[in-house]
Structures are given as structure tokens and as C-alpha cells.
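Left out: one protein chain. Kept in place: all the others.
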Amino acid sequence: MTTDQILLLGSIAVPAFVSIILFSGLGRSESFVKNLALVGFGFPFIAGIVLFLNFDGSKGGYCFEIFHPRMGLQELKITFHLGLNGVSSPLFAMAGVVGLAAGLTAIHSGADRLRLFLALLLTMQAGLMGLFASVDLFFYYLFHEFALIPTFIMIGLWGGRDRRSIALEITIYLTLGALISLGGLVALNVMVDAEKFDFPSLSSALSQFALAESTQFKIFGLLLFGFGILVALFPFHTWAAKGYECAPTSVSMLHAGVLKKFGLYGLIQIAAPLLPEGALAWSPYLLWLALGNIIFVGAVAIAQKNLKSMVGYGSVMHMGYCFLGIAVCSSLGAGSGVMLMVAHGLSVSLMFLLSTYVYKRSGTFEMDEMGGLGTKTPILACFFVAASLATIGLPGFGNFWGEFGVFLSLGQNPDHHFFLYLAALGIIISAIFGLRAVARIFYGGSSDELLEHEKKNPITDLSFSEILPAGVILSALLFLGLWPRGISDRIDQEINSRYSQLSSEQSMSLPPCCLLDKGDLENNQSLSIPLEKIPSSKPSAEK
Amino acid sequence: METETVVFSLLLLPFLSALVTLLCFRKLGNIASLLSVATSGGILVFSLFLIFNGENEVFSWQTTWLRMSNWELGFGFLIDAPARLLLFVVSFVGFLIHIFSLGYMADDGAKARYFGGLSVFMFSMIGITIADNLIMIFVFWELVGFSSYLLIAHYFTTEEAAQASKKAFIVNRVGDFGFLIGIVLTYWTAGTVNLVELADLVDFDPTIVSTVLGLALACGFIGKSAQFPLHIWLPDAMAGPTPVSALIHAATMVAAGIYLLVRIDFMFTEQVLAFFGILGAGMGLYAGFCALVQRDIKKILAYSTLSQLGYMTAAFGLGMPGIALFHLMTHAFFKALMFLGSGSVIHACHHEQDIFKYGGLRKKMPVTALTFLVGVLAISGVNFLSGYFSKDAILLTAYNTNMPIFLILYVGAILTALYMFRLYFITFEGESRSESASSAHENGALMTGPLILLAILSIFGGYHSLFPLAIVEPLLPDIELVAAMPNHMWMIVLGTFAWVVGGITARNLYGRVGEADPLEQKTPVFFALCQSKLFFDQIYGFYVQRIQDPCARFFEVMELLFISGLMVRGSAGVAGLLALIGKAFYVGKIHSYSFWFVAGTIGFLAYAAGVFGN
Amino acid sequence: MESITPQHFLFLAFLLFGVGFLGVVLRRNLLLVLMSLELMLNGVNIALVSFSRTSLNLDGSLFVFFIMTVAAAEVAVGLALLVALYKKRQSVFSEDISLLKN
Amino acid sequence: MNIVDLLFYFFATLSVGGGVLMVASRHPVSAAMFMIISLVSVAALFVLLEAFFLAILQVLVYGGAVMVLFLFIIMLLDVGPEGGKVSRIKMLSGLAGCLSVGILIILLLQFSGIGEASLENWQPIQDSEEVVGDSLIFSTSLKNFGYGLFTKYMLPIQVAGFLLLAAMVGVIVLSKNANMEKEN
Partner (left out) sequence: MEAFLNFSNSNIWSEIWPEIVLAVGAILILGIDLFRKNGSSSSAGILAIILQATLLVVHLVDYLVWHHTFDRDTFSGMLQQGIQGDVMRSFFLLSSLLVSILGHQYLKGKKLRAGEFHHLTMLATAGLMLLVQSNHFLMLFVALETVAVCFYTLVAYNRNSAKSLEAGMKYLIFGALSSSMLLFGIVLLYGVAANPEVWGASYDNFAGQDPLGFQYLGNLLEANPDHLLLRAGVVLIIAGIAFKIGAAPFQIWVPDVYHGSPMPITAFLAVSSKAAGFFILVNLVNGPFLGMADFLLPLFGFVATFTIFFGNLAACAQRNLKRMLGLSGVAHAGYLLVAVMASMHFAGDSDRAIWVLFFYLFVYLFASFSVFGVMGLARLEDDTEHEFSHYEDLAKKHPWMGFVLVSGIGSLAGIPPFAGFVAKLLLITVAYQANLYFSLAAMVIGVAISIYYYFGWIREITFHPKPSFSDEDSEKTKDLWLQVTQVGVFRFCMLSLAIISIVLGLWQGPFGDAF
């Protein structure tokens, strides 16, 4: 085993092991618990970053593979198979970053029964790291469940208002989603006669015996709606805002930031490449639903007066872009979707973190009862403005590239132009609610309620332990925004090979410049063939 | 020195300055301000180096920024003639305004934030200037919007600034929405967004461009340059500090829209150009009327900016991008001058902005008054001042090519003189009409120095031959075209007539005023009409309050009612109802249970007998 | 036995079975319910014996023997239960024996 | 119609009639009496079918043991006729019961008409035949009966023994005095 493989395995095993220690009740002192938990969150972070940097996508496929054929159900061809590829390694690193931030927040949250809280959160972290590291589809699902179940418990135990009923509702809703997607995965397992139940085997099996289009349509539909419920696809999104509003901050961060990417990851990495015809057949419907996310949920977000539910709806809204990226069925769309997933994971967890900071100072999430916090907490205001602008897709933050790429991919096919126009409206909608929140919370004068609250609880600016998690996430976002190539190259390499089937059908609509050599343009006198006559099948990838 | 090193330094200097300010000097306003001013000085030096070093050649440099599937985005620079001009304007005016800010913001509590914001602005503005592709322009375009947002919200504790900053950003986003779509469409029709390649491609195959594409791209310009119908944010943006208004909302950022048009002028069809002509002329006239009745000194200047931007647009629409740039340059000088002058006045009068509360300031602030007068004369088109050359070039072009546009522009010119002289007379002449005005006195050299420099430029800025060729190179072809046009004499007469009429009318009307506006007393209906600004603010207010927010609430209700209610709760309710029915079967009596067995047996046997059609 | 066919016996068996079922469904007296159950078993017995006879196969008749054993055992347990219940509830009517319900 | 037919119809009517009367009678004792009539007529039908041993068993086990047990319990508990007035709900549920069981019976009777039995004459019983293989031949003699039980059905018969044991233990458990257990 190389160091990298140990890191990969450790990023799952260390948090899991720490959480077992915490569950078992060893070590009484609080500082021991906190330090141990820090180790549990720190290791995946370091592993994520190191593996991200060490990742070498030039060969394509998976790196740092760990394979164990005897672990898992032989019957269903399930094997234990870990590894990272171009799509999963950025997400893996993102999970590490958000996990550390959430962990730091939890450690300093002062929740009662902190040991249990940290233990559950670490279980979740282990699941999240495992999710993105799994090559085998069953373990991918299993790790997701490992991350999902602590969420319910944590919402139920440490949640806000109505936590018990909301925990129940979310549990039922998400279990339904998880079951449907499990059904889809099982269908894939059954229908494809592959050697193993992981992506490479499935795709090589499918390349020999492709499934019929109707079968693909059904399986993709199952996966789409199953994953869709988990990702809060319109109109199955109502659990999200409610749940995030109620959940403790660290849980909201991990769930909205990382866990929710499970479904999108599944669609981009597995469903669409394996079932290209199914994806194409579903694409028109998915486009409409994604539009529902952007326009409908966006409008709902505008109407919110509660900060946390606004953030919740906002995050649901931005999921619509990722779905659009999937719906266009091109490598550009999917790749941009992945970039957006990474950036969105960071930005939305930052938003949840900051709204809790605001809550700590103002004692409320109602935006009407705040105002003028900017003078009292300039650093918080600074972070909040940055996070809001990141969320609404300001260039310089990672979200912009994802969104822009999605828009660009929508432009490729003239049939999608209608969706391009409406989806682009989202940049206005998100600006409206994002800036409105900033204005209501930080600008203007303080409301009477806030002044009243301030008398009892003096408002202080962010402390170092609060800046640290926010700073970690924000710098990651800035890195993505300023040097998008850092992740786009990896994603591109992987996605291009996965989506080769899909994009071959769309090369017709490639722009003329891609079909021309640059040299021809410069001395265009020598070019005597009219543009129309250039054969349209000439592939673009051969640059 | 390698050119690309210089370009990178030029771009990164303000960025680093902003970053350092953010991280280290948040609480040390003085250091931050000095850093920022030094930065702007550095920018000026680098810019001049670039302008004069390039031997008038086009410099371009490129690297891959992002590669995704078949989309490859370069991060590159293109420093050609228009870029040099704008680089000069931005760095020079920017530098002066930085210096002015030192005085103006001397006792502000949040100097660090202010100067940090200025640095961000310089960074993004330079980015727009030297970007070599549309997506990069878009990136910096948005960043400029962000810095504008940041600086408008400088006095964020006031409700006005909070709303204005939000409005500016959102309205700009509306424009960017179209711009974005335009870029996407451009990419998929042309296959590139690189300006040079695009130009070559259009040259090679003119069918690529279309009216729709042009209009979509123009949306960005409309938003940023505050043209109809997205002009509403600019007057509100005056809530920011005055130097910011001078720099961003008068001299540079709003002009970036025109610059964008110039950069992609090959993308516009005849129809789009005609549209620009009408749009610009209309804006010139409309903003003039609005400026005529304003009481806030900065708002008058803001509307005047709108009007002058209209002139530039019209010039571009008439097919004279060089002239538009020319006016951009002169306008940058005199409008910055006037804004800074107004800043000087405001600063002296303890942030009083109502012109009817001023009066008689000429004696108390002679330098400011004099330089301001230069600005007024320049913008009114007084002969042989800078504004005269650029504006008359526009009018002459219009006269020779498009009579209706000329007529509109000409009325606008008279109006310009009228409201500018009105501003001058009410502010500087007559008696002091308030406590703050009477106690005003001249500001220090940090503030008057830039005024004087700008005044000199406002006087001589129109003589393009005075400038080094490297700067004015892009103007020359169009200026020569205009010079070759007929009716020069006739235009001199008409031009002189315009400013004389405006000036005399203003003298008569406003020479001696009280607290009330004499125009309101004489023609109340006309005044009210002008004051209403054709109800645009009301329309937007109506849209927000009566359409957008109710819509959002409606969607929220729909969500609660149908999705969360009917779909989720409803299915839960149905399940609950069924559960209760299921529970109701359990009455505990044996004979009622035995009915299930009867029913089951009947059902099974019936199935066996084929009753259900098997 | 000339005109009597196995159908006749089957018919009779069904009738007895049905009548027994009717008793189970209708009667509230648990004693009578138990009796009705016996009646149902009797119906089964008739059918069995007639089948056994028509096919000259002894298995059916042997089966009857077992059914009788089972019936007796069931009745014994049932009546013991009934007596115990009666001691608790002073009733053998099914509407009185309905503690277990929602 | 010969005498056998007549006997069949007679006993068939008697057994079904007894059953119906049993179900309909209000007093448990009279119900038990009707039940005995029904059971004995079933025994008679067994005789018609030449299953003499089973007929005797029927009378002994059912008529003798089971029904006596029933009567004992009826006496012991001193159960009276089913109570009081017939309420509307009871009427309705009774009606529904009759109706549904009626449907059930009709449905069942449908099945009995199946196949158009081709049996013209009942085959005579060959008592003397030796038992061969797994199939046991119908016989009136006890010998064959015992033979079947103790060869082929050896295991079931043992299990049936345990069944009776279980029933016995069950009855003991259920009828032991509760208080005595408490003392233990």
C-alpha cells in the first residue's frame, strides 16, 4: 500500500474509528474529546488536499485504487473498491474542507452531549469521504446511508423548533428517495451482466451489450427521481429548506454542502454515462424541472424573511443549475455541473455557518429584526458579503465558472436556448435575495428588537475560532474562482471519456471556429471552401 | 522589462493592495489610504509605460484559464489603441481622484474600506480595459459592478445607501443577464470569444453577426452605462462618497459601456447602430430635462452624466466610435472635475447637497468656483474648450447624416447649457441661503490640486494634437472623417447659439433665487413632468412592490399550498386517513373479524372460478 | 347408489361447510362457534370419505381418522379456554370478549 | 330411485337441516341436540359409503365424546339463550353475514358441478386384495385400516399422539386454579 492509498483509506477509517471511540465513552476529559474529534476531522481534510494535489489524471480512470473482492455480497457482484478519479477527487477534497469547517464549528458549538454529537458527525464525515471514494456502486450507496442516518438523529436531538416532526418528515422523504435510487442501482445491477458492480466493469459490459432504450429510460428515471429527491429536485424540494432551517449548523453544512451532492454525483458520474439514451430521453423533462428549481424556488427564496430558510431555498435553487448541466447531456454541461457542485458545496456551507454566526449575535433568524450589524461586526459583514456574492455567482468565486459553464452548455443546442434565457434569469433572482439579505442584516440602522437584544447580550465580532472555518472555506472558494483550471482539467479529462457517447451525437452543433483550423483564419484568402460545406462530423476534440 | 510582466504588475498591483488592506490594515485607515494612493500612482506609471513602450503596436498575450470539453477559455491581454486611451483616462483620472479622496475622506471612520474598494475598482477596471476576450471582460465587468456596489454602500448605515447599492447591483445584473446570453450565443455562433479572432471571423464571414446577437451584447452596455431603460440606478448611486461618483459613476466605469461597444463594434449590424443612435439621442434629451429640476447637486451631475453618455451612444450609433471615445475622454476630464468640485463644495458645507441651500460660494471658495465654472463651460460646449470639440463633432456628424437625431441632440445641448449654468449660478452666485453655506471655506491643496489639474485638461483636452499619438491614435481616423465633413461654419454658429441661449436663460431664471425653484413657480406643469422623470422610478417601484414581491409571495403560497401542502402533507394525510380506516377495523369482536375470512374466501374462490376474468 | 354421484356428496359437503361457516360468522355464543367449526370439519369428512370411496383409495379414510383426532383435541383446548375465559369475564358471548382492540 | 338414493337424500337433509337448526337455535342446549342429529346423520352417510369403521368412530368420537363435552360445559357454565333484544346493528350484521356466506355457499356449490362426473356405477370394493406399494386400497375391513396407519402413516400417528399430549397439557394449564399458581 502506498502512502496515498493509506491516506484514502484513512480518510474513511480515521473518522469512523474516532467516532467509535467517542461512542464507546473512553476518555472522560472534554479537551481529550475535542482534540480527538479534531484529529478525526483533520485527517480527511489533509488526506483530501494531499490526494487532490497528488492526483494524476493523465492516465485517466481511477487513482489510488484499493480493491478487495471478498468484502461484500458475492451474489450481487459487490466488491470493496475505493479510488478517486477526476470527478470524485475535487469533491473528495471539498468534503474534507467542509468537513473540517463543520467539525471546527461543532467542536466550538458548546452543544450539550457534545461527545455524542461529535461522534455522530464523525460517522457522517466517514460516510461522506467513503461516498466519494467508492468505485463500487453499492458501497457508494452504503456510505451515503452512513452519512444520512446520523443526520436524522442529529436533527432530532439538537435541532431547532419542531425538530421531532421535521426529523420524521425528512427521514421518510429521504428514505423514499434513497429507496427509489436503490431500486435504480439494483436494476442496473440486474440488467447489466457485468463482472463487478462498479463503473468500469459496468461500462465495459455496456459497451458490448447496450441496453434497450426503453430499459435505459426506466432505469434512468428511477435514478433520476431517487437521486432527485435526495438533491431536492423540484417539486420534491420541500424537505430541504425546512430541514436546514431546523438542523444544527454543522449538520446543515455537511448535508447541504456535501451529502446533497450524492445524487448529482451519481447522475453525472454513473447514470448519464452508463445510460446515455435514457439521459437523452429524460432530458426534456429534466430541463423543465430544473427550471422549476431555478425560477420557482428562487422566487420562494425571495419571499423568505427567515435568514436560514432563505439560505436553504437558495441552495435548493442553485441545485437547478447542476440539474441543467446534467440535462443538456454534454460533457461541457456535466463538467460544469461538477465544478458548480464543488463550489456550491463550499459556498452553501459557508452561508449556513455565517447565518449561525449572525444568529449568535442577533438572537434571531428573522431578517426584519436585525439591521445595522455591519458597524458592530465588520468582519462578519465582510465574510457574509463575500459568501452572498459567491452564492450569486460573482466571478472570482468558484460558483461563477460552474454557472457560466452550464449556461454555455445550454447554448450549444438551439433547442435549449429557451431554457438558457429563463435559467439565466436566475442570476438576477439570486442577486435579489442575496443582496436583500445583506442589506437587511448588515446595512441600515438597527431594529428595536436588535437593540433590545444587544442590551442583554453585547455583540462582538467574530473570534479566531469562528474565523478559522469560514476562512478555510472562503479561501477554497477563491482558489476555485481565480484558478479554475486547478479542477477543471481533472474533471474535463474524466468527463470527456465518460460522455464520449453523448457528445458524439451533438458534434453537429459545434461552432464554426471549432471546425476551422486557426491557421486558416489568418490567411483566409487561401480558404476557398464555404463554411457550409465543411463536413460537420469532424470531431472537435482533436486539437 | 518584459511587457507581460508590466501588464501583470499593472493588474495585480491594485489587487494586492486591496488584499493587503483587507488582511492587515483594516483598522489602520491612514496607512491603507497611503497604500492605495501609492498604488494608483504605480498604476499611472505602469500605464504610461505601456502606452509609450508599445511603439503603437498591438500587444497580446494569452494563457489557458479554463478548459472544459470543447470550451477553452484564455486568460489574455490585448493592448491596442482603444485600450491605451482608456488606460490613460482610467489611470490618470483615477490617480487624481485618489489624491482628492485623501482630503475628502480625511476624517471618515472607514477609510480602509473606502480605499480598499477603490483598489478593487482599479483592478477590475484595468481588467476590462486590457481583457482580450468577452468572457474575461464579463468577469471584470461583474467585478466592477461589485466594487461599485461596495463603494456606493460606503455609508451603509443610511437606508438610502443600502437601497442604492442593492439597486445598482441588481439593475446591472439585469443588463449582465443579456450580456451573458449574448456571450453564450456569440460563442456558439462564432466558436470563439476572443476579440481578435472574432474580428477576423466576422471579417471573413459577416453573416455571423445578427441583430439579436448585437442587441443581447448591448444589454451589458445598457446596464453598465445606465442607458434607457436601465438608467435608474445611476442617480441613486450618488449615495456613495463624491469621489466615488466622480471616478466610477462619471469618468470611468459608466464609460466602460461605450468602451465595450467600441471593442466589439464589428458585431453590430446597421439596425443595431440605428437603435443606438436613437437610444443615445433620447437619453441625452431625457436626462437633460431631468437634470433641469433636480435640487441635489450630485443628482444634477448624475443626470448630466446620463445625458453625455447618451451623446456618446449616439455618436457610436452614427458610426463614429472614435468620436464616442473622444467624447468619453473629454467628458472624463470635465465631469470628474465637476464631481470633484461638487465634492469640494459638499465637504465645505458639511455634507449639505441641496443647491438651494448654497449660494454665494464663489467668494468663499474661489478655486473651486473657478474650476467648476471651467467644467460648466466645457460641458456646455463653449467654443475651443474641450467639450466643444467632442460635442460639436457629434452634432456635426448627426447634422450631416441624420437630421432627427441632430435635432434631438441639439435641444439636449441647449438644455445642457441651461442646467449646468443653473447649477453654477445657484451654487456659487447670489447670497448664502443656509448656515452651512455661509460658514464654508476653501479646502486644502489635496483637494484643490486635482481640481486645477483637471480644469487645465478640461480646457485643453479637446486639442487632440496636444496629446501623444500613442493615446489618441484611435480617435484620429474618425476625427479626420469629421474634419472632412461640410457645414463646419454653420455648426460653429449653432453651437455658440446653444450655449449662449442656455447661459442667458439660466442667468435670467436663476441669477437671484430664494429657497424655491423659480421654474416651478413659472411653469408648474412642465416642472412636475420633469420632476417625475417620466415615472420611471415609480414604474420600477411598482414592479418591485406590486409585481416582484407579490409574485414571490404567490410562489411561496403555491409552494406551501400545493407542493408542501397538497403533495407532501396531502399524501401524508391520505396515508393517515387510510391508517385510521385500517385501525377502525379492529373492533375486537370475533364475529366482525370473521367477515374478513368470509370475504377472503369468497375472493379467493371467485378468483379461482374466474370471476375476475383470468 | 345408482343415481347418486360423487357430485351429490361434494354438494352436501359444501353445504355443511357453508352452514358451519355461517355459524361462525353469525353466532355470538362462542360455544356455538366451536360447534359450527365441528360442523365444517364434518363437511370435510363427508367429502373425504366419498372421494375415498369413489376412487377406492384408503388414504382419504385414514385422513378422516386424523381429522377426528385433531377435532377432538381442538375442542378440548377450546372448551378449556372458554371455561377459563368465563371465569374471568362471566360471559361466553363474543361481544363481551373484546378487550383486545384499538 | 332406489332405497339407497332415498336414504342418501334423507340423511343429507337431516344433516344439513340439523346444521341449519343448530346455527339458528337460540338456546345452546337445543343447538347441541341439533348438532347431534347432524353428526349422527353424517355417520349414517358414512355407512352408505361403506366406511363402517369411520361411521362408528363418528358416533363414538363426535356423538359420544365431543358433544357430551359440549353439553357438560353448557351445563357447567349455565349459559342461557343469546341475550335480549335484537338491535338494528345486530340485525344488519346478521343479514350481512347471511348474505356473504350465502354468496360463499353458492360459489362453493358451483365448484361441485364441475367435471360432469363420468362415474355411472360405484365400483365394488375388493376386500381381498393385497396391499401393494404406496397406494392403499379402500376396504371395509379394519385390517387394512390398521395396516395403513401403522405402516405408511406411522409418523403421522406418532405426531398425532403428541398432538393429543399437547392438548392434554394445554387443558391442564388452562384449567388449573390460578390462585394455586400464585402460591407457588
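Letters A, B, C and D name the chains as they come in the text, with residue numbers starting at 1 for each one.
The definition used in the following text is that a contact is a pair of C-beta atoms (placed from the backbone, for glycine too) under 8 Å apart; a residue touches a chain by one contact, two chains touch by 3 or more.
These figures come from a predicted structure and were not determined experimentally.
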In the full complex, displayed partners of the excluded chain: A, B, C, D
Identified contact with the non-displayed chain, of D:Val47, D:Ile105 or D:Leu163: D:Leu163
Candidates B:Gly41, B:Gly449, B:Gly511 or B:Gly588 - the one touching the absent chain: B:Gly588
Sole contact to the chain not displayed, among A:Leu22, A:Cys63, A:Ala102 or A:Ile149: A:Ile149
Absent-chain interface as seen on subunit C, which is shown: 6, 10, 13, 17, 20-21, 24, 30, 33-34, 37, 40-41, 43-44, 47-48, 50-52, 54-55, 57, 59-60, 62-63, 66-67, 70, 73-74, 77-78, 81-82, 84-85, 88-89, 97-102
Touch list for subunit B against the chain that is not drawn: 575-576, 578-580, 582-583, 585-586, 588, 590, 593-594, 596-597, 599-601, 603-605, 607-610, 614
Subunit D residues touching the omitted chain (full complex): 108, 111, 114-119, 130-135, 147, 150-156, 159-160, 162-163, 165-167, 169-170, 172-174, 176, 178, 181-184
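One rule holds for everything that comes next: only the chains that are shown with their structure count from here on.
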Mean-CA-position distance for subunit D and subunit C (Å): 6
For subunit B, residues that touch 2 or more chains besides their own: 591, 595, 598, 601
Residues of subunit D touching at least two other chains: 97, 100-101, 104, 108, 111
Residues on subunit B engaged by subunit D in the complex (per definition of touch): 591-592, 595, 598-599, 601-602, 605-606, 609
Of all residues in subunit C, those that touch subunit D in their complex: 1-23, 25-29, 31-32, 34-36, 38-39, 42, 45-46, 49-50, 52-59, 61-62, 64-66, 68-77, 79-84, 86, 92-93
Subunit B-touching residues of subunit C, taken from the complex the two chains share: 21, 24-28, 30, 33, 94-95, 97-102
